[in-house]
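Here the complex is missing one protein chain, while the rest keep their positions.
The block that comes next holds chain A.
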Amino acid sequence: MNVLNYVHAFFSDSSHWHGYDGIPTRLWEHVQYSLEALAYAAGIGLPVGLITGHYGRGGNTLALIATAGRALPSFGLLVLMFIWLGFGMLPVMIPLVILAVPPILVTTYEAMRSVDPSPVDAARGMGMPESRVLFQVELPVALPLILSGLRSAAIQIVSTATIAAYVSLGGLGRYIIDGLYQKNYEKVVGGATLVAAMALATLGIFWAVQRLTVSPGVRRG
């Protein structure tokens, strides 16, 4: 049996399409974990990146934090948090957020730094308040790069959120971990395929968001 047969067998088995262990349930759980982690990471990374980038200070500190964050193994962190904090969402969220903050933070900072200084100077010289300079002059131009940081963070979260299953939670990781334990490779391959599909869907969503939010003057066709 090759991989495609596994995939076919997994998706054509009707018992995989309903119930608490059905594909819709697991998919929805996975989406929830991912969105939650991305929301926390963006909630930390975006404001810090925007402010430090706007004022042009703290670049070195950010680089240090980002390197440290990237060096931490998500799986090791999960086990550690599980031992410390016990069962629950928190031990899963912490490694996911730590994984996602660096790309958001660093690209947001870099995006803000790379904005052409002359429109910013013109805006200040015309009497634009500082908050408007940030949100109406710098942010719209920095947006494509900021979105690319969010996108890579989102993709990393989607693929790493499978570890939630290791500490008895749901999500698509359930299929992979249970499948490995039961030596049911059809399930493993099916779960992995779903994760990959969801990562692709994430790319598609970010492409659409970019089309909708980035000005044609910045996108340049």
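Here are a few things to note about the model shown:
Keep in mind that, in the parts below, contacts are C-beta pairs under 8 Å (C-beta built on N, C-alpha and C of every residue); 3 or more make two chains touch, one makes a residue touch a chain; residues count from 1.
Keep this in mind: contacts and distances are computed from a predicted model.
Going by its UniProt record, the hidden chain of the complex is named "ABC-type quaternary amine transporter" among "ABC transmembrane type-1 domain-containing protein", "Polyketide beta-ketoacyl synthase 1", "ABC-type quaternary amine transporter" or "GMC family oxidoreductase".
Only one residue in the set A:L38, A:V141 or A:L194 touches the chain that does not appear here, and it is A:V141.
Only one of the listed residues, A:V7, A:L77 or A:M128, touches the absent chain: A:M128. Considering the full assembly, A:S215 is the residue among A:N5, A:T61, A:S168 or A:S215 that touches the omitted chain. Residues of chain A that touch the chain left out of the display are 116, 118-129, 132, 136-137, 140-141, 214-218, 220.
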